[in-house]
Structure formats: structure tokens, C-alpha cells
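The excerpt is restricted to a subset of chains, each kept in its original location.
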Amino acid sequence: MDDLRGTVVIERFESAALRDNPLGDPATRQVPVYLPPGYEADRERRYPVIYWLHGFTGTALRSAQESPWVPSLPRQMERAISEGAPPAILVLADGWTRFGGSQYLNSPANGRYEDSVARDLVAFVDARFRTLPLAAHRGINGKSSGGYGALVLGMRHPDVFGAVASHSGDAAFEYCYLPDFPHAQRALEKAGGVDAFLDQFLALVKKNDAIQALNVVAMAMAYSADPAAGRYRVQMPFDLYSGALREEVWARWLALDPVRLADQHREALRALRLLYFECGLRDQYNLHLGARMLHRRLEALAVPHEYQEFDDTHTDINYRYVESLARLARALAPTA
Amino acid sequence: MDDLRGTVVIERFESAALRDNPLGDPATRQVPVYLPPGYEADRERRYPVIYWLHGFTGTALRSAQESPWVPSLPRQMERAISEGAPPAILVLADGWTRFGGSQYLNSPANGRYEDSVARDLVAFVDARFRTLPLAAHRGINGKSSGGYGALVLGMRHPDVFGAVASHSGDAAFEYCYLPDFPHAQRALEKAGGVDAFLDQFLALVKKNDAIQALNVVAMAMAYSADPAAGRYRVQMPFDLYSGALREEVWARWLALDPVRLADQHREALRALRLLYFECGLRDQYNLHLGARMLHRRLEALAVPHEYQEFDDTHTDINYRYVESLARLARALAPTA
Amino acid sequence: MDDLRGTVVIERFESAALRDNPLGDPATRQVPVYLPPGYEADRERRYPVIYWLHGFTGTALRSAQESPWVPSLPRQMERAISEGAPPAILVLADGWTRFGGSQYLNSPANGRYEDSVARDLVAFVDARFRTLPLAAHRGINGKSSGGYGALVLGMRHPDVFGAVASHSGDAAFEYCYLPDFPHAQRALEKAGGVDAFLDQFLALVKKNDAIQALNVVAMAMAYSADPAAGRYRVQMPFDLYSGALREEVWARWLALDPVRLADQHREALRALRLLYFECGLRDQYNLHLGARMLHRRLEALAVPHEYQEFDDTHTDINYRYVESLARLARALAPTA
């Protein structure tokens, strides 16, 4: 990416919230930061910051990588700026765990990722870069599990983030997760239980073969952890023999569904400078239905928002990011 | 099938219950009846009867057809007998509608299929053949939607059927139907609503292309019909825009889930001479989870039953039928 | 099918050519014959005959079966007549073997199916029904392997058949068979060779699981049989360890490819009253490429023919048959 006009620096960021996390994952993460063109030249100027949350199985570092056919996030931020959006700093946050991801929540099974991003990382970035260190000039964005994180952290931290965008974020859990429960039930039965499944996963040479089941278990780590439940502290939302929903656990999941969560955060949502979300109408995880439910819910709550649909799936939709990055940059820019 | 020792006759059966059914489907159906070896020779002897319910998109006539590699139901009945099961008459019931099937229920959208089988067909068969015309000597069996029908009609008509078997029957609706709602939502949106979808279906040259969505709509015809709802009288269990579950309609579905229905029919179930069901552990519609839930439920209700699992899918499992036919024949045989 | 205006009779046809065939398959087959409306009324009238050849894994009997959504061949013949085509008798020939099918060729591995149809069955039908017993009034038609058979028997028996139609017939063997050789190589290696594979196939409960490999072996039975090669007399066109083409065996296959065969039968082809073939442009077996190659070849040979493409696959295209049946009926009708 030596042809960018801006600069990408890879920061080593140590998060207090992740110190001694239960999985023993590193508390220090590599965090790529894109500084817009002009950042070096004008040493007085301060910039809005957009935080980007990657999806399940991703890392911050991989969000910065690119291939000839898929422009990286820094390149897309730069393209947004070159097409007229105000300059902004783009920070690629890291929510990776050894089991694929954290949903950017605090969990006794995974670690305190919500704190890690909304508190530690924001403080680190404000200390390290010339930012405009106010919620009004901080945005949060992401795709898939990162789109989920952006919505939820945006709702719950109005003092930190003033604008939210979300691409194909997890929502409507009855359609994006429940249809995978039978597959996960089978995998857990074969492995001999949750703890055994997770141990075996760590030993797997080809981890991708187990991702579909892992995703369900990782969501349970994020949504229904229980310090008293086995070595990995996970309650599954279904009976391990019959797959029957365990209603009390499933209710904990649903309580964290953006579609349901919106009700409790009406004021925070109404105060956002921008609430933008979108989804492809052929999303394999049915996330377009979650997006539509959220759209209807926000209408009912009289929360201003911008919602878009497009004719594509969940896969290889990086080309969509320019638009949300431009919208956020405009919403977060200081008024002259 | 001219090499059978028994005989297959194709009866024309007119069902009063289906007269003037809402879809205009025929009230007269072709019903193949297998008469065991010896039926013609001994003109005094009376036989137990096993009713077989075909699956979605099937017909009674097709249940009697065979291919070189897949033995027909009459042939499997004959094989059970030749391997030692007592002789029984096998009647292939018809639950077909122009939209694929009725689940063998009475519905203001489809017609009164439950009455058609449990009342009309049984009366017709008892009048026409030398049967043992008592519940103790009548069994009901089926696969998939027919396995569902066998369970439900068996529970609800203890005065008619004394033994039940079910192969991979619909159950645990949250796993066998709900995962298809997003697909159906999309199809209904494209078509322009339920009535439009159904009209277009009738005009389709290649109907198989629409089966996945049709199945959901046909279930709604069976489980949540509403005479006030459109030309086809169907309430869908989800919002047509967002897919959000319509809880009151979905509750009507769940009330007809065998897993939930069992509670209300404990005494009838306990009185059965045989309650046998089975499912393949790789069933594409997750019906093995429904089977396991039912198994656990029946244990909790102290209902005697026989439950088997096997290592196969939902497809091409006709080879499994010999076993349930033999079990039924033994359970229904008159004691000497 | 009791609602047809014409009549379907199921004949028992014993073929001298199939007597003592190597696989021990029956020499007597059930052959459904459709007699057009009026056949019974006018006892003097004689009719043209169209022979229909079913595809791989099919039987004559199954070609006459129907489901609510897929009209049977007799029904399609009747529809062609009701829409104005001259009446004709439709005979459903049988080319089944215990390994799926014969390609309607004479083979020391399978039996003499070409003779069975072109000689024995034609003689039987002419003796049994009021036919117009001349090539000018006999047509041959089929789908898939039956479309192949119709083309090949049509080319090689100009004294028997005066008109040919073919739906999605096997052709361009490098595209319809060769891509399956790696799969077949693997299956044969696992089974322990050709003879072992075939023995195991006979014992398989779920035969459909092995069809893809079986198809390649069955084609070898038809195209490259060798009385000296193992119990089943089959030479495979590839090396069983590496898959490398065995050029001399593969050449035997290609010599029977309709695309290549046309050159040798130019005069017979030119003499046909009708040569019609068609294929869907999304045929999974790439048969549209074979059809186009044949089309170009016939143009080069100045053979009159009618060729059509349509936007569909190889599956569930029975709705296409009305057209070829109508065209044949018109081509074969006696001139007034």
C-alpha cells in the first residue's frame, strides 16, 4: 500500500480490559491506523476518528491487508476522502479470540472486549493521535459481527460514539443463529460436549472445517457465558441431546439482539449524528431480515436513521464500505 | 408388480369430507390397496389394516409405484409378511392437494383431510374388504408429512387407530420449518404476496423450482388457515416484509407440533398397542431433533414407545419401511 | 390416467434378442402402449408409431407413470393430438439393465438392446396393433440416454425408422462423460476394481449414492465391452490407478459419439422425414455443446434438420416432449 496518499501505521495497543482474560488471548493487539493525507503536514489539525470492527474469524491486521481485487479498508477510507468526504482517522480495532471472536461484548467466558474498544482503545488513540476527542467526532462501523458490535457499542456508549454505521450486522437471532443450532448440536454431540469441542478445535489443523459449529459456540461465549458452566464457562441455548431450546438461555441471547436492544436505548439512538445500516437482500445468514426488523423498530421508536438494501449476499461486499465511511466522515466533521 | 404373491387393487374412493373442498381438488381419489397372500383363497378370514400416509408432494398412487432399485410399499409389506409378520391389508391413503399436501388435517384452506382419512377412508375400507374393523386391528404409518399425519391422527383418534408408526415425521417446527421462513419471505415478496404466489405456482411449468417456498405456504394452509385471509385463506406465521414472527400465528403452528401435542393426548398415547417412530440422524430437515424431543417428552409422560435412530438422511429411506410394517402387523394381529 | 381419451395398455413383450443376456436381466419387459382416441372406434384405421426411449436408470413402465405436476408421456402424446397433431401410437420401449441402462446398443457385456428395440419390439408392435408398418410411418424419440438411442438407432436403421427426435441426448463425450472419470476412478479404486464395484452395487441398499460412478461403468459396458475383460466384460477408458486415458478404449467410445457417428450415416440422415433435436443451454452434463457440435456437423454434411435450444437444465424437462411428439406425428402421418 505504498501508493496511498495517507499513511498506515501499525500500533501495538495494550488493553487493560483484556489483561488476564479467561482464554489467555493476548492483551496486546496490533492495531492498524490510517492517517489521512495532510496529517503529517499540518501539525495542528485534529481529526475525527472512525473505529472499524472486523467480523468473526477476522483480526484488525487482516482488515488492513489487501488483495489486488479487494481494496483494503484504509484504501477505501482514502477513496472516500478523495471523492470529497472530510478527512478522518480510521482505526481498525481487534476483537479476535482464539475461538474466532467476541462480538465486542464483555463476557466472563471471553474477556472484556466492549471495555477494550469503547474505553481502552479510544483512550489510546486519543492519547497517541491528533484526534477530536469527543463523541461528536467519533464514529463506529463494522461488518457482520463487527456490524453487530458497531450497533451495540453505539447504542450503549453515547458518551463515546456520536455516529454509527453497520454493514450486514448480526440481528434477528432466530434467523441468523437458530438455523445453525442443529448443525452445532451434531458437532457438540460428536465431540462429546462443549468443552471437548473447544479443546478439539484448538488442536484442529484445518480449523475452517469446524467454523459453522464454532460460530454458535462462540456466540454462546459472548451471549450466555456462565462462570459456573464447565471449563469454558459456556451455556448453550439448546439441549445437547435434543436441540430443544433452553428458554432461559435463549432469552439471554435475544436480549442482546439489536432488534430487541433498540427499545432500551431509544434516547441514545435518537441522539446520534448518524445511524446508517445496510444489508444485502441475499444475505446467507438472513441478516437482511434483521435489518428490516430493526428498520421497522426504529421507525416505531421515531429514531432517525438511514437504511439501505442492495442486491448481493454476505460475501465479498467490501466494495460497499466506501459509502458508510464517507457518510460517517461527513457526519463527524467539525463544523467550520 | 405381477410378481407379487399378494394383490394390489386400485380403488376409486370418494370422500364425503372432501366434497366441495376449497381448492377444488377431487373428492375422489385413487387408493391402492395391497391384499396379502391368501386373501383370495380363504374367503372367511379377516385381516388387520395398516393405513399408509405419503409425504408432501406425494400421492397414494405414487406410493404404490416402484422402480427397479426402490421397492414399492406393497412389496415391502409383502416382504415383511414373507419374513414372518402376520398378514395385513395395506391401504395407501391420499392427502394430496394442488399445493402439495394437507398434513392430513382439517383446514378451511385445504379441505377436511383428517376426516377424509380417519372417518371416510376407514369406513370405505371396512365396507369393501374383509377387515378386522376395530381400532385394535387398525394401524397408521407414514413418512415425513405422512409420518406427521400418522402421529397426529393416531393421537387424536384412539377409537380408530390402535397402533402408530412414523418415519421421519415433521416435528420441532422451530427446526424443520422456521429455517425456511427467510426463503419463503423472499419468494412471497417476489411474487407479490401469498395469493399471487399460489396463483403463479399453479401456472408454473416447472413446479419443483418453487417447492421450498411452497412447502412453507402449504404448512400455513394446514396449520394457520383463516377464512378471512385472502382468496386462499392463509395466514403466514411471519411478517411479509421483515420476516418477524407473528407470535399469535406461530403459536397456532406450535400447537400442532407433535412435540407439543403429545401432552394433550397422554391417555390416547398410553393406550396404543404400538407407538414406534424413527429418524435418520442426518435428516436435512432436522427431524431427528424433533424425534428426540418427542422421545424425551414421551418418557416424561410415561408413554410406552419404541424409538430408533439410524445413520442416514431424509432421502431415499424407503428401505426402512419393512421394519415398521412388520412391527405394526405384529401389534395388530388378532390373538389366537 | 383414467381421464385420458386414448388408452394405455401394458404389454408383456418378450425379446428374442435379450434371451440369455449376460447380466441375467429379464428378456420379457412391460411395455406401455398408448393408443390414440378413436383407435377402438375405427377398426380399419392404421396408425404411425412413435417409439420412446427412456433415460439412464429409467424403465418403460416408469415413463408411463405420472405425478400431479409432471404429465406422463401418454398424456403428452394425447395433448399433442388434442392440439392438432395427427393421431399416432406411442410405444414406450425398455432399455433397462440392472446397472441402469444399455444405451440401446448391442453389447457383449449387457445384451442386444439395439436388436431388441429396432427388430423385436417393432415386429411385436406391428403384429399386435394396427400400425402403418413402414419406416416412413415409424419414428423414434427419447431423452438423455434415450435421446442418444433415438439418434443412433435412427441413423443406423433407416429401413426401420423414418423420423427421429432427441431431447438432450448424450453427445460430445469429452464433455458429458470425461469430467466424471476422476470420480469414477476414485469409486473403482475404493471398491477394488470394476467387477468388485459392480458386485457391491448390486448389494447396495441406497443405490442412488453410487449412480455417478455407475453411469461411467454402464457406459463402458455399452461402448467398450470386451468378453475377455473380467466377469462383467468391461474395459474402462482410463487407467484405474492414474485416470490416464487408455487411448484405444477411449477411441471406441468416441466412435459411438453421435457427433462423430453422423459422418458415417450421412445418407440415412438425409433420407429422414424429420430430424429434430434440442437441448437446454444449462444442461448439467454439457449436452448442449454436443447438440451444437451435431448441429454444425449436420450443416457441414448438408443434412436437413431442426435444432432448438431453450433456457433450462437437464432436469424436469418433460414439458418439452409435447413439441417433439407433435412434430413426429406430423412427419409420420400418411398423406391423404
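Think of it as A, B and C in the order they're written, each chain with its own count starting at 1.
Just so we're on the same page, a contact is a pair of C-beta atoms (placed from the backbone, for glycine too) under 8 Å apart; a residue touches a chain by one contact, two chains touch by 3 or more.
Being a predicted model, the structure only gives us computed values, none of them experimental.
Visitor: Given 3 placed copies of the single sequence, give me the total number of copies for the whole complex.
Guide: Of the complex's copies, 3 are shown; altogether there are 4.
FYI, only the chains that are shown with their structure count from here on.
Visitor: Could you put a whole-Å number on the gap between the CA centroids of chain A and chain B?
Guide: Computed value for the inter-centroid distance: 46 Å.
Visitor: Counting only Cα atoms for the centres, state how far chain A is from chain C in Å.
Guide: Computed value for the inter-centroid distance: 58 Å.
Visitor: Which chain B residues touch at least two other chains?
Guide: There are none in chain B.
Visitor: For chain B, which residues are in contact with chain C within the complex?
Guide: Touch list, chain B to chain C: 57, 59, 62, 65, 67-69, 96, 98, 205-208, 312, 316, 319.
Visitor: So in the complex, the part of chain B that touches chain A is made up of which residues?
Guide: 172, 174-175, 178-179, 181-182, 185-186, 241-245, 281, 286, 289, 292-293, 295-296
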